[in-house]
Every structure is written in C-alpha cells, then in structure tokens.
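The block underneath contains the structure these notes are about, expressed in structure tokens.
One protein chain omitted, others in place.
The first chain written gets the first letter, and so on, giving A, B, C and D; residue counts start at 1 in each chain.
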Amino acid sequence: MIPVTYYLVLSAVLFLVGATGVLIRRNAIIVLMGIELMLNGANLSFVAFARQFGMVDGHIYVFLVITVAAAEVAIGLALVILLFRNRGTVNIDEVRSLRW
Amino acid sequence: MNHMTESFSYVWLIPFLPLLGAFINVFVNRNPRVSGMIACATVAASFLLALGVFFQLIGLPDGERSVDVVVYSWITTGTFAVDVAFLVDPLSTVMMLVVTGVGLLIHVYSIGYMGKDACCVRYFSYLNLFMFAMLILVMGNNFLLMFVGWEGVGLCSYLLIGFWCERRSAANAGMKAFVVNRIGDFAFILGLLLIFLYAGSLTYADVFAADPAVLAPVITAITLLLFVGAMGKSAQVPLHVWLPDAMEGPTPVSALIHAATMVTAGVYMVARCHVLFAQSATAMTAVAVVGAVTAIFAAYIALTQYDIKRVLAYSTVSQLGYMFLACGVGYFTAGIFHLVTHAFFKALLFMGAGSVIHALEHALEKGRDPQDLRNMGGLRDLMPVTYKSMLLATLAIAGIAPFAGFFSKDLILLGAFVNAPALWLVGLATGAMTAFYMFRLLFMTFGGETRLSRDETEKVRESSRVMTIPLVLLAVLSTVGGFIGIPHVFAAGMDRFGGFLAPVFSGLPEAQVPSASVELTLMVLTLLLAAAGIWGAYTVYIRGNSIFDRLVPRALYTLSLEKFYVDEIYDTLIVGPVRKIARGCWRILDSAIIDGGLTLAALTVRSMGNAIRYTQTGVVQNYALIMVVGALVVFAYITGFLGP
Amino acid sequence: MELYFFLFFAIVAVASSVAMILQRNPIYCVLLLIMVMISIAGLYLMLDAQFVAIIQIVVYAGAIMVLFLFVIMLLNLSREEGGVFRIQKPLAVLLAALLFLPVAAMVMSYAGGGTTPPADGGGAGFGEVEQIGTLLFTKYLLPVEIAAVLLLIAIVGAVVLTRKGTVSVGE
Amino acid sequence: MTELPFLSLIIWLPVLGAVLLLFVKGDTAARWVGFGVSALVLVLFAVCFGAFETHLGDPQFVERMPWIESLGVSYHVGADGISILLAGITALMWPLALLGTWTIVSERVRAYQVFMLLMETTLMGVFFSLDLFLFFLFWEGMLIPMYFLIGIWGYENSARAALKFFLFAVFGSLLMLAAVITLAFLYHQAHDVLTFEMAALYQLSIPPEVQFWLALAFIAAFAVKVPMVPFHTWLPDAIVLAVVLVKMAAYGFIRLTLPLFPDALAELAPLMCAVAAAGIVYGALIALAQSDIRRMIAYSTISHAGFVVLGVFALNQHGIQGAVVHIVSLALSTGGLFLAAMMLVQRRNTWDMEAYGGLWHTIPVFSAFLLVFTLASVGLPGLSSFVGEFLILVGVFQQHIPIAAVAATGIILAAVYMLRMYRKVVFGPLTREENKGIRDLSFRETAVLACMTLFIIWIGVYPNPFLRTMEASVQKLLVQTHRLAETPPAGMTPETIQDMR
Partner (left out) sequence: MNTALPVINLYAVMPQIVLVSAATVVLIVGLFERFRKGIPYLSLLLLAVSGVVAVNQLGLGPVPFSDVSSMMVMDDFGLVATLVFIAGAVLTVLISISYAEARSIDRGEYYALLIYAVSGMSMMAASTDLFTFFLGLEVLSISLYVLIGFEQRDAGSNEGALKYFLLGAFASGFILYGMALLYGASGSTEYEAIARTLGGERSDAVNLLLLGGLGLLLVGIGFKISMVPFHAWTPDVYQGAPTPVAAFLSTGSKAAAFVVLIRLLGSVFPGLQMEWIPLISVLAVLTIAVGNVVALVQTNLKRLLAYSSIAHAGYMLLPLMADSQDGSASIVFYLIVYTAMNLGAFGVLAVLSARGAPCATLEDLAGLGSRRPLLAAVMAVVMFSLAGIPPTAGFMAKFYLFSALVHGGYVELAVIGLLFSGVSLYYYLRVVVWMYMRPAAETPAEAAGRLSYTGMTALCLSALAILAVGVFPSELLQLAERAVMTLP
C-alpha cells in the first residue's frame, strides 16, 4: 500500500503546476487547461483521502467536480470563442482595455 | 441709608437725559436746527440735576456724603455680581458739575460752530452720547460701570475725531485714538480682573473696604495696571500719541473731550482709587514720575508747534501730567482741583482757537491752513471778545495770580516740593515753558503784524453771540474759578474745594504742610518763572528778537518740532513689526504650513492611490499572480504560526 | 510493485503536465493534458476508485478534452508567440515553488492523521458503481440535483454567448 | 406646563416645511414658506421659552420614547438653560437670516430654503438631544445641508471649500463616533445595559487614561468645528455658516466633554485654554493682514471662537456662562457683520475692502449698522460681546492668569482689525465712481439688521435674564464636571433605565 502522503504530494505538485500554467500562458485555452489541471490535482487528493478513510464520499466529490469542470469548460470555451470573434485573438495579455 | 438712596434716586436721569437726547436726534429729529436745541436742553437739564445733587450733598453731614444708588442688577453669575448703580459723593459730584457745566457751554458753542454743517444732527447725537458715557464713567459705583463709560467715551471720541470721515487723516486719527486707548484698556481690564480675583467684588465700596492684607500681594500690579489704563485715556507718555492727532475732530470736540472731560478720566480714576494707590508706594512714584515727565515732555514739544490746536493739545497733555504729578505725590485734591480749573481755561482756549479758526476758515484763501499760527497775527482788533477771553485763559494756564490756574498749579507744586523735590523742579520748569508757549500762541495769533492779505483781513469777523457767550462765561470762570480753593496761607478755612472733597480723601495720611514762608517763597518763584516765560515769548514773537535761534542748538529745536519722533519710532518698532508678523502668520504659518501641510497630506494619499492604481495592469494573469502572492502570505502565516 | 506503478503514473503525470504548460503548440498541450488525465485515472485505479477512473477517462479525457481540441481547431490557432510575461514567468515559477513548500510540508506531515487505511479498501464494492450510485441518490441527492441545474445553466450560457448572427468576426 | 410636545415640534417643523417646499412653485413662494416656517418655529420657541422655569437645572419639556431598542437608543429630548439659550438664538437667527438673504440668494431658491430648514432641524436637534446617539445623529446629519449650502451658494471656489469643510468635520466626528461607541461599551461593561443616555453616561466612572483618549476624540470633533487653531483652515473658504458651527461645537464641549471626562480635564483643560488663547491672538493677527472682508470676518470668528473655548475650559461658572453669552452674541454680532457685508457685496460684487471707502455719506443707514456690528465685535461695553468676553476673562483669570492676559490682548487686536476694516470700507474719501450709485438698505434689510442690533444692545445692557436662565443648569453641570456630589441626578441609575425598557 502506497502511503497516502505520496498521492497528496503528487496532487499538490499537479495543482501547482496547473496554477503555474495559469500564470504563465498567454493562450486563454491553455490557461483554461491549467485550471483543469488544478482541479485534477484536487481530485486526486479527494480520492486518496477516500481510500484512506475507506469511505466512498470522496469519489462522489470527484464525480461532481468533473461535472462542474465540464460546465466551466463549456462557458470558458464559449467566452474564448467570443473573444476570438471580437478581437481575433485568444492571447489574453492583449486583452487589457479595462485597466487602472 | 435707605431714605438717602431714595432721595437721590433721580440721579440716573443725569446720564440718561443726554442719552435720550441722542436717541431723539438719531431716530426722531430730522431738523438740523432743532438738533442743537435738543442736545443743549438735555445737557442743561442734567446740569441742573447735578446742581441739585450738589446742594443736596452739602446739606448732609460729612460722613454721609457718599450714597450708592442702585438702578438694576446688571451682570450676575455665581459670585460675580455687578449692578448698574451710581455713586453720589463729593468727587463724583464735582465731576458731574464739570462735565455737565463745561459740556453745556460747549454744546451751546457748538450750535454756532457746527450749526451750518450738513451732518450736525449726527454731531449732536454723538456729543450727547459722549455726555452719557462720560457721566456713566464718573458716576458708576463700580469698576465695571466705570469701564463702560471709559470705553464709551473712547467710542465717542473715535466717532467725533472721525466726524469728517471723508478726510483720510481724520479717519486714521480716530482709529489711532481708539487703538491706543485700547492698549490702556487692556491693562485696565487686567487690573479689574485682578481686583475681582483678590477682592471678590468690583464695587468701589467693597474693594476700598477690603483688608489691605488681602490685596497686598497684588496691589502694586493692580494699581500699575489701572494706571496704564489711565495713561492711555489721559494721554500720558508714552501713550500720548493719539491726542495731538485727535485734533482732526471739530474744535468744540477738542474742547470738550480732548481737554475738559474725557482725557481727565484717568485723573479721576486715580483719584477715585486713591485708597488702592496709597497702598503702593511704587505705584505712587510711577504716577508722579510719569506725570512729571509727561508734563515737561509735552510742554517741550508745544514750544515749537505751529498748528494752533496742536499747541493746545500738547499743552493739555502737559497739564494732565501735572494732575498726575499731584496724584502721585498724594495731593489728590490738588489733582482734581487742577482738573476743574483746567477744564475751564483749556475749554476756553480751545473754543477761542475754534473761534479763530472758524473766522479764518471763511477768510483765508484756498490752500492756506486756518489752523497754522503762521497764517495769523494781529487779530486782536478784529476779534476782540475772543482775544480778551483767550488772554484771560492764557494767564490762567500760565499760572499768573490770581487766575484759576495759579491756585491749582501752586498746590501741585507745593505737594511736589514736599514729597519729591526733583519732580518739583521739573514742574517748575514746565511752568515756565507753559507760560512761554501759551503766550507764543497768543502773540502769534492776536499780536504783532497780521500775516493775512488785505482781502482776507476784510473777511475776518468776530464770532456770533452763541459762540462768544460761552467764551465769556468760561473767561469769568477762568478768572475767578480759583477762589473756590484759596490756599491756607492766604485765608484759613477758605479752601472750600478741599473741604468739600475732604470726606472722599479722608482715609489718606495728613499731608505735610511746609511753613507759610516756604510756601509763599515757592509761589513767588513760580510766578517769577511764569513771568520769565511770558517775557521770553514777548521778546521773540512781538519784538522779533531771534535770541533763541542763536542760543538753542538746532537739534533741540528739531527734536521739539518733530515731537521726538515718537510716531516714527512706534511705526518702526511696533506697527511695522506687528504688520509683518500678521502677514507672516497668514502667508507662512497659515497658508503655507498649516494649509500646505494638509494639502501635502492629501497629495500623499492621492499619490499612494495612484501608485496602487497602476498595479492594475489589466492583464488577468497579473491579477492571478497577486492572488497567488496572497495565498502564499496566508500559507506562510499558517505554517509560520504552527511551525517550529 | 505498487510503488513502481505509482511512480510510473506519477512521473508521467508530472512530466506531461510540466510539458503541457511549457508546450507552445496548443494541440500538443491538449494531448499532454490527456496524458495527465490518463495517468491520474491509473492512480485512481490504484486507489480502488474504479468508477471515478472510468469517468475520468470517458468524461474528462474523452469528452472535455476533445471539446478543447475542437475549439482549438475551430479557431485554427497556431503556435503561441513568445510570451510578454518577462517578469511574470520566473516570478510565477518561483511563487509556485515557494507555495509548494508549505503545502508539501502540510500534506507530508499528515500521514493519515491518526487513521490507517483499511486494507481491503473499505470493504466490498468500495468505489464501485453500485455503492456510488446509492450514495448519489440518497445522501448526495441534493448536490446531484444542483449539479444538474449547473449543467443546464452552462448549456444555456454557452448557447447565449456563442449564438451566431449577433457578432461578426473582428468587429 | 402644557402638554404639547414643544421640542419635537420645534425640531421637526422645519422638516415639514422642507417637505412642503418640494411642492411649492416659484421663488417668491418658496421664500415665504421658508421664512414663514422659521418664523413659526420662533413663535413656538417663544411660547416654550415663556414656560421655561429658570430655577431648575434639569432638562424641561422632556420627551422620551423608545426608538432603536436593540442599540439602547431612545428618542429623548429636553431643554435645559444652556440648550434653550442656544436654541433660542438659532430660532431667532433663522427667520432673520432667511429674510436677510431674501434677494442675495437668487439661484435655486427653493433648494436653498429646503437646506436652510433642514439645517435648522439638525441644529435644534443637537441642542435638545439628551441621548448621545441622537445627538450624534443630528450632529453628523447637519453636515449634509451645510455641505450644500456652502457648496452651492458659497462664494468663489465654493465646491472645494465645501469638500474641505466636510472632510475636516467628518474626520473629527468619526473620532467622536468611535468614542461614543466606546462609551456605550464601557457602560455596558459596567452595568450590563446598553444605553446612550447622556445622564446615565455622565455617571460612568472611566479610568483616567481611557478618559484621556476619549476626551481627545470628542475634543477633536468639536475643535474642528469651533474651529480651534490649527484646525481652522477650512473656515476662510466656508465662512457662510461659521457662526452656526461655533454654536454647536461649543455646545458640544459644554454638554459632553466637561461632564463626561472630569478626570481627563485636569490635564486637558489648561492645554485647551492655552491653545484657545493662542488661537485668539493668532486669528486676530491674521485678520489684521486681510484685505478681503470675508476672510477678515472668518479670522475674527476664529479669534472669537477662541474666547468661547477659553470660557468653557475655565471650568467655572463665570467662564461657562460667559461662553454661552458670547456664543449668543457672536451669532448676533458676527452674524450681523457678515449679513451686512453680504448686503454690501450684493450691491457691488466684491469682497475687497480696497474697493470701497467713503460709503458713510452714500449709504448712511448701512454704515450705521455696520458700525454697530463692528463695535459689537470689538467688544465695546454696553454691547453684547463685552458681557461674554468679560465673564470669560473673569473665569479664566481665576484659573490661569497668564493665559487670560494673553487672551486679553485679543481685545486690542480686535479693535485694530475691525476698525481697520471699517475705516477702509466706510470712511475715507469716496474715490470710486461705482460706489456713488449704491442704494442704501431697503426696509426689509433694515428691519433684519435692526432686530439684531436690538438684541445686541439688550444683551449688552441687561444680560441678566439670559444669565439667570442658564445659571441653575450651569451649576448642575459643574457639579457633574467636578463630581461634587455622588448622588445621581433625577434617579438615573442603570436599574431605572432597565425598567424603562
């Protein structure tokens, strides 16, 4: 049995890599993917904890989180498409008319 | 005491009637010709009432000649209680008589002098208002009421000096008078506060009856502060500067306010507070020294002035100095006596001068100053009544026996000789100078060759009756007025004036009286010096001898002519710096430092706002980065909190 | 043996994820993310979470990621040009690394929090469809309903936002 | 005593008037409504004043009802000798001010009347509140009408002035708010009852070091509005209502700072006196350097306000009674001065003294009134200010002789700057062509100024009715301030408050 800590550390790494992706990428879609990565990291923790407690609740959370992720992706991609239509780009560092 | 109070209960009418007159003139009367009548009538009524008081008072035994008449309770808070109440005693009665009597004559004279002025309604209401204030001053039974009158006369003086306010100089002079007076009043108020703090009351009776031990720690402070007040009002050096400028007012005003009554308020106050002053040797010395110095100082300036009214003004300052000298050496009666006689002859002098000016105003060509002695001369025959009455007054002020001035001045010098020989010498010298400059004035005005052109000479007329009658009356008083106080050496028990006032000053130690021979010697000496002064004036101004030009150094002459540069010194040392400080306070402290500091604080906040504002780059990942920083802080905090 | 599997999946997941955030070509990014998803699904299996593992592959890797791919292709996105985040990039990496320290410290000290994992994974049927299904319709009825609403909103939203005819490209 | 809720009527009638004004069309009608309502308030007040029993130190005409129970706040109003005097001068000044500015304010007349009436309400509320919370509510609420009055109908740069004033005032008040909350909290800690009753809070014993800070917070609020140097720089820009603020702030000092923080005053009172005295001289000096009439009046107000504060912090009967009388007389003299100046400026449209001169013969009636107000400001005996100033000096002299001496120099300086102004405006030769055609005061203007003059003379000549009105109240206040008696007044204990719930 692998200690739960391993999974947790892995999930932390994935979460932070995802967060880093959000911070450094210009392409809105990749940023969105970074967020997905973060969610996956969190999910991994849930499942690891569920195993640790021997309770299946954590799985349900993951199930629900995937639903949420799907919803978010739908909206996110819609917004990206809209952005592309409006400005012909998906690079969000070019979208900075609202500032100061 | 009660029935006595009742029998005097009408005294409130004495100040009130002139006030009524002023009121009528301001609000009811629109007719300039009636205004003078109204004013005179009310003052006459007051004078009659004052006479009534006088006779009622001499009907009373010595010990009961002091009555408080309470009108109503004025200011009451806790332990502080001041009434509007009048004190009827010989001293206030003398003052009432002088004020209403001389005042009445001057009112009458004013009808002639000011009757043609477009604003004479206003003039008479001011004049009446002045009578009211002056009477409050002398009649009040407490310090605060005195202060009301004190400031009230100051106000009227301000208004009357500035009567011809469209003249810049008049407006300035009025303000100067008020402000300089205020400096004295400031000290006066502090004195009052000290009195209240230690004596617990401001009523004369309570204060004078207070245990000297209670007042002892502050008595010098109190008396000196009060005296500073008196110096302001009575134009003593160094607060004398306003009085010569006050001559900007109409001449009757100068006669009434700046010679006969208001300026003597200081003397009255010191005499009134003789109980307090007597407790402080320092204060007495100060009074005497200031008086003496003022006397000679002003006389010295008067020697060279060319403006007829300025000569008289400096003469007034000088004579007031005499009065203070008297008070300072403990001869309060003498001070008051001189106050009375001075009121007669100085009022007369001013009115005479007014008569001359009035005549010359119409006669002189445009651009020629009707007040300048150098534009006069030889008026003796053109204005005989004026000349004669002025001659009598000049003799009186010069202290020639048996005119009024002789007796009072003699008494003062006697007191000085006994108590402060050095000051006596000063007084003596002043006497000579007085004689000189007064006769200089007389000779330059009436004597010698006329300096008027033929056309002008033809236009000069003697003044009308309404002006000359008061002159004559006052001339009589100047001549015989002294006999109310004949010195002991001539006729024992004939000092009626001193006798009348005796109950007031009864608390003082018995004055030392030198032997009769000494006294007589002194008189002769005084007379000789006066005669010398007259001779000097005659030599120079009638004979045209320029002996003084050769004898006196130019510098001394200039010093006198330029009035010791006192105004200039004040301008440089006080007025200028105060103005600079005021500007500095405003421009530097207020605008730059306080307001600027606030602006700076506001700017700092704004620039902080701008600094943070520009972190808002609009790039979404920057925002995310900031969030991560926040998360890091949170985590650092948590782990730091529970860490090793 | 388990450890090797774990290490394998873990290394693949981390490597792919790091590659994903560094990869300039968006298509490759999607593929890399799918790799991560699959590795994670493997890990789920190791944690006795069969149902979740399936869902992860079918829904996440299969549906959601395809959606990404679809959009990328739809927009015909080319390689990302050099970033403008000159300061942001190193800063972000540094921050993430810094943030890793407390988080790792936190989870490493956890060690089960006093509990020990049941050897058989919580009894028969742990992580299987039936058990999860039962819970979904009893204890978690409400969240499931809410999730349904959520999906409805997402659909409506996506439709509203992308409805054609109101916006033309480049406007 | 009648059963009518006099105080509430006086407080709220102007609000009713303001609401009525919203439905009034036309400037003249609006003026009449504004004037009528404020006159009605004056009449009501006169009736109320007639029924006031001067020998009582306790609040009269008390009205009380629960209001915000969960915060322990009640609507509790009453008038004692001090408040009734200050409210009285307000009631008097309001119709006069409205009448005086009848034509001066010619833009947005209706709004002007509305804000003036609203301000009257808040002022009355401040004076009559017996609940600290209620007091604060009125205190802060007043800022709104005041802000608009300064901002819209002020003179040049008025928007900035209004903002500046508002910020100043609010920073002070916010500190006070913190202190108010803390007071209630302390009371709650001690008695387990939440209340803002002033009478109850007076009884609270607070540790001296806490008192010190609380007192400072209160003082900050009042010092800004009085205004005391160095918190005064808003005033020259926002002079329009300065006199009103002096009234309020001084009332705040008397009503709250003194009885609430007796121990802190041991340290603070001398300090306040010193600052006030410095302010007197400072304000006077700067007034001396002004050539703008408005700024001159502003700085003279600062100087006079120094006297008021000085009197209050003399902490004795003379000082406080003097301060109250001085406040009343300030309203009349400085108020009159400013009103007169506004009338003049309405005719010539400049505040520069140098632009005038030689008015005496052109507009004698105006000049006469200006003289009266000038002299009143100078503190001439026989006019109102003298009584106040002298009593204040008497009071302070008993505590701090040097401070009183410094303060008294203000008397000299006042004469200088006031007469300087008068000389420049009225005296001197008539040099400017445009000054020749100036109209003298109209009947309405004359009536307004005459009315004020009457009161100035009345107070100067016979101030005792005013002094007597507040004597008992001031004594009671001093008992509280010096904690001379341990018995709580009028049965105010935590228990009774609890019962009243």
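Observations on the model:
We adopt the following convention: a residue touches a chain if its C-beta (ideal position, glycine included) is under 8 Å from a C-beta of that chain, and two chains touch if they have at least 3 such contacts.
Bear in mind the structure is a predicted one, so any value in this text is a computation, not a measurement.
Across the complete structure, the visible chains that the omitted chain touches are A, B, C, D.
The chain omitted from view is touched by exactly one of D:Ile11, D:Ile89, D:Val105 or D:Ala184, namely D:Ala184.
Residue in contact with the omitted chain (choice from A:Val9, A:Ile24, A:Val56 or A:Ile92): A:Ile92.
By the touch rule set out above, chain D reaches the unshown chain at residues 67-71, 108, 133, 136-138, 140-141, 143-144, 147-148, 151-152, 158-159, 162-163, 166-167, 170-171, 174-175, 177-178, 181-182, 184-185, 188.
Remark: the residues of chain B touching the chain excluded from display are 605-606, 608-610, 612-613, 615-616, 618, 620, 622-624, 626-627, 629-631, 633-635, 637-639, 641-642.
Chain A meets the missing chain through residues 8, 11, 15, 18-19, 22, 28, 31-32, 35, 38-39, 41-43, 45-46, 48-49, 52-53, 55, 57-58, 61, 64-65, 68, 71-72, 75-76, 79-80, 82-83, 86-87, 92, 95-100.
Here is the rule we use: only the chains that are shown with their structure count from here on.
The chain pair with more C-beta contacts between its two chains, of B-C and A-C, is A-C.
Separating the CA-averaged centres of chain B and chain C is a span of 103 Å. Centroids built from CA atoms put chain D at 70 Å from chain C.
The set of chain B residues that touch two or more partner chains comprises 621, 625, 628. Among all residues of chain C, those that touch two or more other chains are 85, 88, 92, 95-96, 99, 103.
Considering their complex, residues 85, 88, 91-92, 95-96, 98-99, 102-103, 105-106 of chain C touch chain B. Put simply, chain B touches chain D in their complex at residues 72-80, 144, 147-148, 150-152, 155, 158, 162, 165-168, 170-172, 174-175, 178-179, 182-183, 185-186, 189-190, 193-194, 196-197, 578-579, 581-583, 585-587, 589-590, 594-595, 598. On chain A, the positions that touch chain B within their shared complex are 19, 22-25, 31, 92-93, 95-100.
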